[in-house]
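A single protein chain has been omitted from the complex, and every remaining protein chain is retained in its original position.
Presenting chain A:
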Amino acid sequence: MENKKLTIAVTGLNNIDSPGPGVPVIRALKKSGMDIKIIGLAYENLEPGIYMPGLVDKSYLMPFPSTGSEAFLERLAYVHEKENLDIVIPNFDSELFLFIKFNDKLKQMGIHTFLPTLEQFEERHKDNLPEYASNYNITVPESKPLVNIKELENLPKPLSYPYYIKGKFYEAFKVSNLAQSQYYFNKLSAKWGLPVVVQQAIQGTEVNVIALGDGEGNTVSAVPMRKQYITDKGKAWGGITISDERLLEITHDIIKKTKWRGALELEMIKTDDGEYYLIEINPRIPAWVYLAVGAGQNLPEMLCKLALGEKVEPVTAYKTGKMFIRYSWDLIGDISDFEKIIVFGEL
C-alpha cells in the first residue's frame, strides 16, 4: 500500500453547522502519511470542502441518491474513468444504502469500500432500535416509529413528555407538548419521509463512541467522547475524549455480536446512576472523527487498509483529555470556481 499512490473519493464535504464528516476524514487521511490523491464528491455546489485550499485534488458534483441508482452509478463510473478510484468513503446516511447495495458492482469496477452489510445497515435503523436492543441485550429508551400524525395523540405508555421526535435519517427535536410534536412530525416527515420516530428523553450526559469493526467481530479502533458543547441541531461543537471502560465494553460487545463491518458511531446517554442508554447507531464515520485522530487512532487510515483487504491490528490506546472545538471560517472564493462547479460539475 505504501508503494502505490491511492486515489480516494470522499463524500460529505458540507462543513456547515450540521457538518458532514468528509473534511475531517480527508484531514485524517492526509495526516496518515499515505501517498494519496483526494477526490471530493459533492451533492451541492456550495459545499465548503470543494473550495477549501489544499483539501481536495479535484471535486465532482454527484446527483442526489434520491434521483435513482442509475444516474448515481453512471456519474460514479464517469468519475472513476477520469480518476481511477481505489477507494470510496461515503459519509452520508442517505447515500449509504446505494453504496452498500452496489458494493459488488463497485468492486468489479476496482473501487473498494469498507461498509456494513445491508443486513447490518437495515437492522440498526432508528425505527428498529427496540428490536435491535432486545436481540443484542442493549438498553435503549422507549421508542416508537410513527407513520401517522394521529398516533401522537395516543402514544403507548410509558412514553411521556419530554420526548424526542426524530427524522428517519437526520434531526431530532425535544418536545414537551402535543402542539410541538405535531409541528415537528410534519416538518420531519416532509424532509426525511416516514416513519418519524418518537423516543423517550433520558436525563443524563451524552457520550459517544467512534469505532471500527473488521467484519469478523473484532473492534479495530474505538474512542469515546463526551460532548461539551451541543448546537441547537444537537451536533457536537466541542468534545473531549474520556476514559470510560463500560462504554468501551458495550462497544466491543455490539461489534462482536453483530460482526460489524466498517465505521460506526454509538450515541449514548449515561445517567447519574451510571446506566447507559443507546439512543442511536450511525453506520458511518461521525463528523468528530478528527478528535480520534488527535487522540491517537487514525480510523480513516485503518478503514482504507481494511478496504484494500489488508490485515489491521486492533488499536486500543488513546489519549484522554484531548479536546476538539469547531469554528466557522469565512473562505474567500472566486466566481470562476463557482462557475466551473455550476457549468461543468467539477473543479
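FYI, a contact is a pair of C-beta atoms (placed from the backbone, for glycine too) under 8 Å apart; a residue touches a chain by one contact, two chains touch by 3 or more; residues count from 1.
The rule is simple: contacts and distances are computed from a predicted model.
Engineer: Select, from "RNA polymerase sigma-70 factor, ECF subfamily", "Coenzyme PQQ synthesis protein D (PqqD)", "4Fe-4S ferredoxin-type domain-containing protein" or "ABC transporter substrate-binding protein", the UniProt-recorded name of the complex's unshown chain.
Structural biologist: From the listed options "RNA polymerase sigma-70 factor, ECF subfamily", "Coenzyme PQQ synthesis protein D (PqqD)", "4Fe-4S ferredoxin-type domain-containing protein" or "ABC transporter substrate-binding protein", the omitted chain resolves to "Coenzyme PQQ synthesis protein D (PqqD)".
Engineer: So one chain is hidden, and I want to know which residue out of A:84, A:205 or A:271 touches that hidden chain in the complete assembly.
Structural biologist: The single option touching the absent chain is A:205.
Engineer: Which of these, A:47, A:244, A:267 or A:301, touches the one chain of the complex that we don't see?
Structural biologist: Going through A:47, A:244, A:267 or A:301 one by one, A:244 is the residue touching the chain not shown.
Engineer: Can you tell me which of A:18, A:137, A:177 or A:320 touches the chain that was removed from the display?
Structural biologist: A:320
Engineer: When the complex is taken as a whole, what residues of chain A touch the one chain not shown?
Structural biologist: 205, 207, 225-226, 228, 239-244, 270, 320-321
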